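Taking it in order: structure first as structure tokens, then the write-up.
For this view, one protein chain was removed and the others were kept in their places.
By written order: A, B and C. Residues from 1 in each chain.
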Amino acid sequence: MLEKLKEEVFLANLELPKQGLIKYTWGNVSAVDRSQKLFIIKPSGVDYDAMTADDMVVCDFEGNVIEGKLNPSSDTPTHAVLYKHFEDIGGIVHTHSQWATAWAQAGLDVPAMGTTHADTFYGPVPCARFLTSEEVERGYEKETGHVIVNTFAEHKLDPLEVPGVLLHGHAPFTWGKTADEAVMNAVVLDEVCKMNFYTRQLNSYAEELPQYILDKHYLRKHGKDAYYGQK
Amino acid sequence: MLEKLKEEVFLANLELPKQGLIKYTWGNVSAVDRSQKLFIIKPSGVDYDAMTADDMVVCDFEGNVIEGKLNPSSDTPTHAVLYKHFEDIGGIVHTHSQWATAWAQAGLDVPAMGTTHADTFYGPVPCARFLTSEEVERGYEKETGHVIVNTFAEHKLDPLEVPGVLLHGHAPFTWGKTADEAVMNAVVLDEVCKMNFYTRQLNSYAEELPQYILDKHYLRKHGKDAYYGQK
Amino acid sequence: MLEKLKEEVFLANLELPKQGLIKYTWGNVSAVDRSQKLFIIKPSGVDYDAMTADDMVVCDFEGNVIEGKLNPSSDTPTHAVLYKHFEDIGGIVHTHSQWATAWAQAGLDVPAMGTTHADTFYGPVPCARFLTSEEVERGYEKETGHVIVNTFAEHKLDPLEVPGVLLHGHAPFTWGKTADEAVMNAVVLDEVCKMNFYTRQLNSYAEELPQYILDKHYLRKHGKDAYYGQK
Partner (left out) sequence: MLEKLKEEVFLANLELPKQGLIKYTWGNVSAVDRSQKLFIIKPSGVDYDAMTADDMVVCDFEGNVIEGKLNPSSDTPTHAVLYKHFEDIGGIVHTHSQWATAWAQAGLDVPAMGTTHADTFYGPVPCARFLTSEEVERGYEKETGHVIVNTFAEHKLDPLEVPGVLLHGHAPFTWGKTADEAVMNAVVLDEVCKMNFYTRQLNSYAEELPQYILDKHYLRKHGKDAYYGQK
């Protein structure tokens, strides 16, 4: 079942430790098959050395396991909610990568301070609020998804233009058209959080990038007038 | 004598440089055999390249060498006191890992600022006081153990729920049910100290994690209602 | 056409990830043939693993492609302007290396705080201003080149004595007599930005290097009285 997508998800999970985004098993990647309304996700707490593509778990958009002998990632209900509500995304990544996590713990949006940011994120990356105790009781992982979705609705953000979020006191989620793109966006978000940290320490009055430069950099890589790369 | 445990302790010691927790020989791991009231510990100041499982030293809970041709780690009396008083722990790690050591030198408890912390430590990791000059004279390494034990008694902490401590002006000790778990806890403590450092620099008013989220994350991985992993 | 220079440019591009200056394809190196008024540059957005010397693109000083089946780096017009105006330089590097980018985002010149700086840069490395919205509209990459050239004219700087610049809100450009030297200057600039960051955090009153020590270190490595190395 969905063998090709399982392989993609498996390989994308292996990218996380290679890119220095995770230690041990502190992360997970998934990818969706939109035609079948199913997604593939990493099993929970399995050593990366022992894991194979066959260990990947197939779930539906309610987070139910459809196929797989192992428990899916404990964050599966969050992925399910995001696939349901963000209808154009194809892959999702969750890590506790250090720099994005530091900003998440600080409860701060990541401002667009440079073109490294603007090449991938079309504006600040929002930090979503703490869940309430009622939400935690009702279903921590599922409500985490709802808080993300509501944050994007409130800020009127397009999830493909701002393909990531921080969760206050927790860590980042990123996404993209594919699992691979979601991983790359996780790398960019962590790098941008690092650079912005040092920028702010150097100069607490440092300005955000002017809107017309943000536009220029984002749009030279994305959308119909893009001219970056070989397309 | 205790050949299997020697191998475990040997391999766990090799993990320290692999995980970036130590330089040269600045660390030590031990593990206990509760039935015999003996523990195995690394020899003192031996190059990791030259060391073998056979070089591990067997000690009793008074810190006496029971078997072994080399001197045990100079921190052996600290390990002995911890095994005697923390009756459920199986392995102990001491390193001068950089981030935990920075917090130890700063004399600060490590606050629970995020879920990375909450997944392993059920609340702040305490920083124990400097030894007095009388304690240093009486027996530096043994009294270090007593200061740790007293710190946990005063804070009414369960050593398995908060499996680590900082020593003011010195560095961390961590422990766990096994030597391997103690190493993993040393990795987590250093990572958390790093993330919390950056969090505080970004936002000196950053809040600690709400108690109900701390509960949720710790208890989804530990105790009878845990649902993380494949158990 | 210019096969030897293509090979040099290809190898110099591969140095960027090796030296930790870039992630993915976020950088580019070029080198010039002054006799033909042509330069060779990396293609845009091509994976470093898949790239070959043959993929390098030949351009003239207006940024037109003279030979090559792939699109050149989107920053090609900046390189073209620099080769046209800085008549003694032989190679150019652009990266988003983290430390230099942090200073660029902070909008700060890099002061000469130590001899590591003085061995390569004969005085502060300037941070050029944001482009105006008119300049961005007129041609972002070409105008970036003009802003660099004007910054050097205003500060009366010799591009070979100060072989690099920061662009506010963006990242560094460095150059040198060859592509290899330009890469080495990119490494030095990033290292100096890192050291100066920590220096300033340690002591916000830290002094710049006295002029006579700056002279001594720069001139023992550069110019007719140099005595460093084997020349």
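Note that in this section contacts are C-beta pairs under 8 Å (C-beta built on N, C-alpha and C of every residue); 3 or more make two chains touch, one makes a residue touch a chain.
Computed from a predicted structure; not experimentally measured.
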Chains still shown that are in contact with the chain withheld from the display: B, C
Residue touching the undisplayed chain, where the options are B:Q36, B:T52 or B:N71: B:N71
Residues in chain B touching the chain absent from view: 23-24, 26, 43-46, 70-71, 74, 96, 98-99, 101-108, 130-131, 133, 136, 140, 169-171, 197, 200-201
Hidden partner interface residues of chain C, rising order: 113-116, 184, 187, 191, 194-196, 198-199, 201-203, 206-207, 209-210, 212-213, 216, 220, 227-230
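Rule of thumb we're sticking to: only the chains that are shown with their structure count from here on.
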Pairwise touch network: line, ring, star, complete, or other: line
Middle chain, criterion being Cα centroid separation: A
Interface sides of chain A and chain B: same vs different residues, half threshold: different
For chain B paired with chain C, centre-to-centre distance based on mean C-alpha positions, whole Å: 47
Distance between the centres, which are taken as Cα means, of chain B and chain A, whole angstrom: 33
Residues of chain A engaged with two or more neighbouring chains: 201
